[in-house]
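Dumping the structure here so I can ask a few things about it.
Just one protein chain is left out here, and the rest sit where they should.
Up next is chain A:
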């Protein structure tokens, strides 16, 4: 087995708010191999974005990493200096967000922003940076890249802006790309273009990708491995085929059953009762107990742990503790 590029061990990121401590990420562990594409899925508020921000060292007050390690090529990112972290960001690790407009500076041209980042991270001259920028814009499928190079971000469509963000993120050949809902704000035909672009890039380079999404369709089409999060916990962790074929956690099953199956003629639609609790509001037992159709006894008093129930298949649920019945 190849060594992990990124290994997260028992990561805890808490927000200290007026209403108490919110354990948004509460003991999350997983790893990403070189060239692997991994998805983090879960409903709104499950802790997906906070996980990715924690990796990037971008959690702001009142949030704080209060425990665990983020090992990138063996180095703990939670322990390195701000300066070293900045150097890593945009170089070895790059990130793209849902709404590219918020991460592009409206006052500077697209070209200015890409070449700045190339100059900064690759010691390139102004001329070299411009050539490289235009090459990157072309590579992500932007028509007339020279023109876009000198445009301001707000003049571009959502899809074009996301391409610019991807060009910028990839301009320094990162080893890890973190994409937080990169296509959620886009129309579906534009989403298909961006996903196709990402698929091609995965093929061409050996970039590892951490894809955050709430869309199981996107997961099914894009990734190797899936992490399902619920209320700050990883509740299931396995390869994409196993997850769709043999989901073990009741939450994963609920999510799959409530996803519309556009390719099936029959259309029953199951749902999960109730709503996602705020992390920390359930202090005893399993965090899914309030919505779980199978909750009983122990579920209300003790929190299960993430256990390996088969090779490369981990589940956090009392039903899958050794010897107990499978559902």
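The rule is short, and it goes like this: contacts are C-beta pairs under 8 Å (C-beta built on N, C-alpha and C of every residue); 3 or more make two chains touch, one makes a residue touch a chain; residues count from 1.
Keep this in mind: contacts and distances are computed from a predicted model.
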- Query: Under which of the names "ATP-binding cassette domain-containing protein", "Molybdopterin synthase sulfur carrier subunit", "Phosphate transport system permease protein" or "Xanthine dehydrogenase family protein subunit M" is the non-displayed chain listed in UniProt?
  - Reply: "ATP-binding cassette domain-containing protein"
- Item | Residue touching the undisplayed chain, where the options are A:11, A:276 or A:317 | A:276
- Message: Out of A:79, A:155 or A:192, which residue would touch the omitted chain in the full complex?
- Response: A:192
- Note on the structure: Missing-chain contact, candidates A:108, A:241 or A:300, resolves to A:241
- Item | Residue of A:29, A:128, A:205 or A:259 touching the missing chain in the full complex | A:259
- Query: Since one chain has been left out of the picture, which residues of chain A touch it in the full complex?
  - Reply: 43-44, 157, 159-160, 187-193, 195-196, 214-222, 240-241, 244-245, 254-265, 267, 269-273, 275-276
